[in-house]
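Excluded from the complex is one protein chain; the other protein chains are retained at their positions.
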Amino acid sequence: MEREQAEPPSFNRRSLLQAMAASLALAAANGRRAEADERALPYVNAPEYVVPGKPKWYATSVRFAGYLQPVLGKSIAGRPVKLEGNDQHPATGGATDLFMQAALLGLYDPERSQVPLHLGQPATWEAFDTDVFRRTAEIDRAQGGGFRLLTGAVSSPTLLRQIGDLRKRWPKMRWHVTEPIKEDARLAATNRVLGRPLQMLPDFSAAATVVSLDDDFLGPGPRQAMQARAWSKRQPRLFVAEPTPSATGTRAGDRLIVPSARVQILAQAIAGAAGVGGAAPAELAAHEKKWVDDAVAALGKGDGLVTVGAQYDEALHALVLLINERLGAFGKALRFTDPILAAPPDGKDSLGVLVDDMKAGRVTTLLILEAEPVQATPAALDFRSALEKVAFSVHAGLYADATANACHWHVPVQHELESWTDGRAPDGTAAIVQPLIRPFLNVRSPHVVLDRWRGGSASDHDLVQASWQTGWQEALLAGFVADSAPAAVTPTLIDRTISLPDPPSSDGLVVEARPDATQWDGRYGHNSWLQETPKPLIQVTWGNVVRVSPALARERALSNGDEVRLRFGNRELLGAAWIMPGQEAHTVVIGTPDAFAFLDSWRQAGVRLEKTGKTRVIASSQPIQDMGEFDYVRTVESAEEAAAQHKDDVSFYPPRKWDSPSWGMSIDLDRCIGCNACSVACMAENNVPVVGAELVAQGRQMYWLRIDHYTEGEPDAPRHHFQPVPCMHCEQAPCEMGCPVNAAVHSPDGLNLQVYNRCIGTRTCSAYCPYKVRRFNWFEYTGHDPDSIRAMRNPDVTVRSRGVMEKCTYCIQRISGARIAAKIAGRPIRDGEVVTACQQACPTEAIVFGDVTDPDSAVSRRKAGPRNYSLIEDANTRPRTTYLARVRK
Amino acid sequence: MSDIAPSARDFRTVTDEIVDISLDYPDRKAWWLCFIPALLLLMSFFISVTMLFSYGVGVWGNNIPVGWGLAISNYIFFLGIGHAGTLISALLLLLAQHWRNSLNRFAEAMTLFAVICGGLYPLVHLGRPWLFYWMAPYPNTMTVWPQFKSPLTWDFFAVLTYLIVSILFWYIGIVPDLASARDRATRRRYQVFFGLFALGWRGSARHWARWRQSYRLTAAIAVPLVVSVHSEISMLFAAGPIAGWNSTVFPPYFVAGAAFSGFAVVSMIAVVLRHALGLRNLVTSRHLDLLAKLTLLTGMMTAYGYWAEVFDTLYGSDPQELETLRDRLVGVYAWSYWGAVFFNFVPLQLLWWYRVRTNPVLLFLIGLSCVVGMWMERYMLLVTTLYRDWLVSSWQRYHPSFWDWSLFAGMLGVFFTLFLLFVRFLPVISAFEIKEAMFEEKEERKEAGRA
Partner (left out) sequence: MHEPGPDQRVFGLVAEFNRPERLIDAVRRTREAGFERVDAHSPFPIEGLAEELGFHDQRVPWFTLLGGIVGAGLGYWMQVYTNHAFPLDIGNRPLVAPPAFMLITFELLVLGAVLFSIVSMLGFNHLPRLNHPLFEVDSFRLASTDKFFLVVLSNDPKFDPRHTRAFLHSLDPVRVDLIGQTEEPE
């Protein structure tokens, strides 16, 4: 700096600033200096100067399975610290899912790949560029022959434009797409019935009755936030038939447990009742018939919608399309648009074509852009050995994963929170992704990586901006391009004759593969927040299990943790058994990515299961899920029925008058789909440490907000409940009474506080807590964190050290922020001004927070309803967090 | 009361037998054979505590919900044992039971060391043990005081008071015997050691009179103190709203159990000491008989506590309490419940027979059984309550880790090391009180003869 200032005074202010910026950029490259990209536009207001401690919000998106998930990124001092839903977005309206919440950790993950690797050895970008340049000369000569590009699903206009440009230059090159969890059957069915491939967009807020045939539309996936938000608006009458419990199944008033082979027969029965021709009459068991009759009767009342799981074949989807057409759902509860994800040139078998070509030696150069075909593709393809036949293979991705190791080159790419890109949300609305931070690693944007093959040298910003000639600034400020969703298509039926194949075989045990609720296709294996998040319904963290039915467990004398071997053909899969109440007797469920190595499809009959005799320790956050005789989750017959038992609060002491504001929370158990978005949001917001599988297995998980899963009734066909449990902020808190050093005290605004620096770790508060929401720092969990994890922490929340107790604070930092803002403005805090992290994250708006002393606040109105009740009223703790009971139908 | 010390012929023999043990220990080899293992255990204590302080409480098996584990159950166990010493010493002094004089010194020493062990546990179990003094009220820059409505603060004061009172009571009781050792010591370092700690005691009648006033008053206060201390420790459990703890039966139940385990330990020590130090003249089979009777009595009171606790639960018929009770009887930790019932009460029944009571080996074994049983009871009360509390979702098993056990072993090392040093260097039996009893009984006989 001194040298620069010593230069002749001809330097004007601007060039001096440029010089300073250059030196800062150098510092950033060397010293991981966090700095916002100055070309990114902060959300709504763009302050001229950075105010230390004052957060800036940027509207952007994170990517998931080819789609964009709209987010607002909170950046403090140039560091992104939290992602929240974009409440202006037409698709999600602010809803989030756990993957969206956890994307933040992906940016800071210390395991991210940081340097290019050549044959596994660290190399430089220059060496890579030289190698590529040499290669492109050869490809030029062959006009692209032998050059292949493999990507994941793509919705990015810029990437599509780049690929198009590349194909113009190299007409013989081919582009392939691998997306392990996909919806090809739906597109194929629309193609068959409606004449062209169309994206189906069910609108659950427009349906009065939804019949789901093993379709987990509320479960994990790119459309979870969007669909769950829509569902929660109307909460239609829900009929679900499925072989294993799903988030959607738990919300169903009528849940039918059937093997997946029966799903087609149920569809045929509904089709027959709905008057769709061509459906063969099906024989139904009594309980199936009752379910179908009830479902048909409910559908008949109007606004009906039938959905079927993406894993079922094209013919079944076609049949369901016919049913929906007959129900009048087209254009209302079921809308269509042109496909949102770009269709790969070779159709749904894009990857198979590539592998065949690789094996045949027709591929000389392969560029894999952000895909993981080695692990996340069916083992039968044997991508790895095909890859060995490729002369020059390059993998560009965030992690040096199995594919990276199998390629000649691996180059690290930028995370979407530090680069420019674009794409479309699941409803088709386009958005521009802007960086919240300048890259702090020596990494390139995928766009830039691809551009170099074309000999270009543009930056990611320029590449993306070239795709958006107009409305750039507006799109950056809003977080999406207004009205950019493809127009709704009103299709006409061209084919009413559906001949269904025979129902698939259900010999022996049927293994169903399901997308992993926290790992998806395995792409989040590095994300410790997601690893530590319990998979809904099984409450298992860090790794997957083999879900068996209670009946099978009885038959084979299995208990949780018994190691089992699944055999099919010459393949086998070892896993720990986990008894899943409510699972069909002869169905065994495994999750991705384990399933890729074992199965070639989502369903396989005739699998044998045997006990190995060993047991495995399962890191379960909730070993016991049977609610037994207790009434933690209450169910009422109708929404008008009272759920609480004790109306008179008994106390020795005179009733206390609370001053306004006094905070409270209401959680609607009917809305909760157990998705864990709130839980991950809480981890991000409150710097909650991750402890690892071993400690979770010992019962030392740190979640401030956990989602309990309970089964009620017979294990073979129970009702499933989710119950988010944050701190109850009891008015008569036993924990406070137990603390000898005044570390647990009550605030005047009704919060149960935990004063970390006062805590000496007697753990009395936890022993006395009836809800066991308190978490203890058994070891030093935070002090040894890598620098990047430290950079990620929310500076408004104290980082806890060893030996202190911690727990949910109702996001006291947000309350404090709102109070300061209100004081500056000289007004009271408005209702809805304080939004807790969990409340913001919730896709179904199950959580409402606010001032309980104000009878007009949203939370007070909810609590005044008949369904309101306190968890464990008998303990007489007067919780501020209360629940709304479930309604039976 | 004619046979408190039948073989103690005169005052000098009493002093010879007791005080000379300190000045010239009879069987040094045997002592070292005990002391070296005790030192090894003590080493385990220091290693375990170093480990604990370096890495945190996580080295133990504790979790949420079982945030308290072996540390707190052992804390109650050790303090419970301690109470018998005070009861024997203070209660029997007030009741003028002369036979106590052969037992009170080592019983009090046992109390002292058990309280030290018990008191160490809650200190080391803290998440941040270096801040333990925040429990004490002192003006500080944070201007925050301890929270006096917390059972832990009550415990802090109770244990501290109990420790101080136990030390003082034991010390003023031993001063005349230290004077005796001082007067008999021939080696310089013994003279200096005993000379300093005897405080210049010279047996003046006026001194004795004031000493007696003070000693008896302290004894009179110590008895309710014992009751209050263990009642407060029971509050640690009973004040919480957790099913299985939240019971008014707990204070008397704990006090009875504490006395029971303590008498069992005193019986064991009596058997060992009279054998090891050749004190059969002073600790006679009549003493064993009386100790056994006390153990039996308090044991049956404890059994009544068990019954009352079960009855209380059934009578209250709260579903959570019933579930906890059911789980104690048939759940995964049923071994601790039935183990406690068996070891506490089954061998105990043998003590109805005089022959068993006066058989040192049997008495020792029964005492050991009671100690094991009471340990299991503490473990059972703590773990079975916490591991299945209100919400099914928080239920989680508890397994003590290696470092839990090594600290327990180490704490036994602290106890044995201190006790062996006491046996080696201090008069283990109150010589002057035995002499006093001999004199008074002679006077009584004279009175009787005259009548």
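Note that the chains are named A and B in the order they appear, and that numbering of residues resets to 1 at the start of each chain.
The working rule: a contact is a pair of C-beta atoms (placed from the backbone, for glycine too) under 8 Å apart; a residue touches a chain by one contact, two chains touch by 3 or more.
Note that this is a predicted model, so its numbers are computed, not measured.
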Given B:207, B:275 or B:397, the one touching the chain that is not displayed: B:207
Listed residues A:734, A:770 or A:803, member touching the removed chain: A:734
Which of B:183, B:289, B:312 or B:441 contacts the chain that the document leaves out: B:183
Touching the absent chain when the full complex is considered, from B:41, B:165 or B:366: B:165
Residue among B:43, B:94, B:217 or B:314 that touches the chain left out of view: B:217
Interface residues of chain A (partner: the chain not displayed): 653, 656, 730-737, 742, 745-748, 878
Chain B residues touching the omitted chain (full complex): 10-12, 15, 137, 143-149, 153-154, 157-158, 160-161, 164-165, 168-169, 172, 176, 179-180, 182-184, 195-196, 199-214, 217-218, 221-222, 224-225, 228-229, 232, 235, 432-433, 435-436, 439-440
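The criterion applied here is as follows: only the chains that are shown with their structure count from here on.
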Length of the line joining the C-alpha centres of chain A and chain B, rounded to whole Å: 58
In the complex, chain B residues that touch chain A: 55-58, 61-68, 122, 125-129, 131-132, 134-135, 142, 144-147, 149-153, 156, 236, 239-242, 318-320, 386, 389-397
Chain B-facing residues of chain A, complex: 622-630, 632, 695, 698-701, 706, 708-710, 723, 725, 734, 737-742, 758-764, 766-768, 770-772, 774-780, 802-805, 871-872, 874-877
